[in-house]
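For this view, one protein chain was removed and the others were kept in their places.
After this line comes chain A, so read on.
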Amino acid sequence: MSGPSLMDSLFQRTLEDLIKGLRQQLIGEQAFISKALEEIRKEIKSTDLSTKSTALLKLSYLSSLHFHDMSFATFHALEVLSSPRFSHKKIAYHGISLSFHDSTPVLLLITNHLRKDLTSTNEFEVSLSLQCLSRIANVDLARDLTPEVFILLSSNKLYVRKKAIAVVLRVFEKYPDSVRVCFKRLVENLENSDPQILSAVVGVFCELACKDARSYLPLAPEFYKILVNSKNNWILIKVLKIFTKLASLEPRLAKRVVEPICDHMRRTGAKSLLFECVQTVVTSLSEYDSAVRLAVGKIREFLVDEDPNLKYLGLRALSIVAPKHLWAVSENKEVVIKSLSDADPNIKIGSLRLVMAMVSEHSVAEISRVLVNYALKSDPEFCNEILGSILSTCSRNLYEIIVDFDWYVSLLGEMSKIPHCQKGEEIENQLIDIGMRVKDVRPELVHVSRDLLIDPALLGNTFLHRVLSAAAWASGEYVEFSRNPLELMEALLQPRTCLLPPHIRAIYIQSAFKVLVFCLSTYLMQWGSTASSASPDNLRSGVSASVSYESFDNLSVENGADATVTRGQTYTSASITNESILNLLNLVELALGPLFESPDVEVQERARNVLGFIDLTKLELLNSSVQGEKDLERRGVECSKTIELMHDAFSKELGPVSLSAQGKVYLPDGLMLVENLVGMEMICADIEPPSSNLFSFGIPYEEKDGVSFSNLQIEADSEESNEATSLLAEHRKRHGLYYLPLGKSEIISNDYPPANDPTLQGNINDNADDLVKLTEESLVPKRKSNHAKPRPVVVKLDEVDAKPVGVKKAEYKDDSLSGAVRDFLYGMKDMVPTSSQSNLPGKASSKRKGKEKQHTDPHVETKGNLVDYGNPSSRRRKHRSHGKERKHRSAREKNAEEREDTGQKEKEKSSYCHGRHKSRQRAEEPLNVSAQTTVIPDFLL
């Protein structure tokens, strides 16, 4: 051991050597460091403290800048700490503050070292140990060293005193009971005239007030004095931070401080102080108009300043003021919008937020247009930031600010065509959501969807696939509004759709199916009407009957829809001829044929559905078109039955459904459910649950019924040879109980209202349980011309759409500390506690020493508010284990206090403190139990 040690000390590399060597090394940095670490491991075991400390210093360097773990050296650091030499101590403290943490095993061994240095006569040694304590203090260290810190709080060396004040923050945080000892002295330091001391103590209070401001309200007069008298900007900033917290709690206080703060705002030349004043005013004093005006004026100065920092901060201040004083943003509109093209991303995002804050019902179109233009010019990241903001703002509260949905839908289409757009998913959701909620917008939705689908270039952009899936779905679901279904079909089946992922392709195919059925049924109807030479009205009523069903009860809606349908119909009927139908069928067969064997089940199944349907109808259609007129009617009846059936199935309207809808379904009287659905297992073994539909959020039970019904029908009709179908049918027969009812009459007989039943939409107010609710938006008459048409109805769901407001953070996070502080402050100030603080001992407590045995510690009681009981109570148990030590200590503490305290009143108070302290110790056993049940005893008062 002595051999290498001697060598080490003679030829040891210093830190400087190490750093230089590291720079000049030729063997590679990692190799060099491992070699150095090897040396260090050897050297640090040396008995020579110089060698050891140098090794520790090198290790600290490697740990802090090359990120090598130094936990193996914790004990060696303690050894170096025991050296009498200052330079060694300094190295040791440096290493310790880098590497020690709460679960370092040797942490408790440091207590005596720290205590020794805290009581040293050398202020720099004291400073080192305070510095270390501020980094590593845990519960035990904080508790055991509280007396030493207490003494240092009134040290006559300012250099030491300011650090002692700063360390109090950590001590309080770790060991709240130390408040009883140190708090008074901390407060006394607020009266100190030295700016260094004042700065330190105000800093501590600022940190404390950030955690729980209410406890420090009684100190407001002291802070006020500082606010008025201090000339030091650092101190003023901290005091302003404190008042920001306090003023929002106590309106009377706000009234007092608003004038001094405005004074500072007018007078100061320091931007930092000015900004802090502005921030205080806009955050906590926003009721004081003159102050806000002054602050907004200063914000404006910031905004037009050359310095990007001031501009950034100005924008931030503006965003704080925006919710309450929107005029402040509007006044600075030009600057804000101009900042959208700033070089600094922070400023751009800041101004974007502000622009979004200005959006209202009237300005949304204009602002969105400006923003989309900016998005086109911006880099991808900011472009998506803009698009994201538009999407979230416009969809807020069920598209609250959107009046013209046609415009909005076309905006969505436009946005998805922006090259950098990566918001496909959000746009998809909104397109479908709007389609389902807003009936009036469907024609435009189909139009926009068509534009998207028909462009083959868009299929190559993977970010757009989600949008295309929505477009495909919408154009299939609302195909009756399409001006040219044949064109739509071509778009849906174009060869480039093979670029789509399978699940979206499946949606394309399903939509193609819907379009196909629509075309055939239109064709049949047209053909039927000419064949039977029906009245010209027939077409119209036929279509509207098949399209709108009973769902278009609302008169105005019906009229609008009918008109569109008729228009579309005229166009369609002109273009759908025998030939075009044949082409259509051939196109579908050609496009979907290869998918018959698609590896993706979803694609395969849907392709087979369509092809099966065509098999079923094609022959008859072909025949009927070839054969003479006589035959037409007879044959037509057969195949049109199938087509009509499909058409009916698809024309049932889908609507948004509340997630909790199921819960609102009454249990029918005669229904007996097997307990815990035991029987379901048997069934589930036979059949897989329906795969989660992409748009599953929107399928109400009756629609589901419709779909399953129709699926069954298709398969039963078209592919009877198919084994699965027959199995399913058989299954249905056996377990009919678990299937939803087949016939429509049964639906009506159910007790619960169908989700989208339009008959209920009228008298919604009578039925509180109604699933569907309409927004009765009162129409604003003085709208601009483009807003002239009334806002369409947006279907709302009562529960799901009322999004829960973000849960507020627990107010008293640091409850044990604030409890202790309040306890102390309210006791000290002799204030009569208000009802909310009734658990705090008032002035009477000092006279009631006799009763103090029953005295429950408020800090234990307030724990009731705490969310998790685990922490404090476990800490409490820890305290108990140190019970003996503590009694001993508190005696020492008392001595210390008596030495220091001179004033009689003070003495009385400190003895009160200790009285309480002891009584708490005595009462601790039973308390531990009562702590769990949160009783607030009134007998204290």
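Observations on the structure shown:
Simple rule for what comes next: a contact is a pair of C-beta atoms (placed from the backbone, for glycine too) under 8 Å apart; a residue touches a chain by one contact, two chains touch by 3 or more; residues count from 1.
The definition used in the following text is that contacts and distances are computed from a predicted model.
For the chain of the complex excluded from view, the name given in UniProt is "AP complex subunit sigma" [choices: "CASP-like protein", "Cytohesin 1", "AP complex subunit sigma" or "MADS-box domain-containing protein"]. If you put the hidden chain back, the residue from A:129, A:199 or A:378 that touches it is A:199. For the chain left out of this panel, the touching residue among A:34, A:47 or A:87 is A:87. Listed residues A:19, A:139 or A:582: the one in touch with the omitted chain is A:19.
Although one chain is not shown, part of chain A still touches it, namely residues 14-16, 19-20, 23, 50, 54, 57, 61, 63-65, 67-70, 85-87, 90-91, 94, 100-102, 122, 124, 130-131, 134-136, 159, 162-163, 166-167, 169-170, 196, 199-200, 203-204, 206-207, 210, 233-234, 237-238, 241, 271-272, 275-276, 308-309, 311-313, 343-347, 349.
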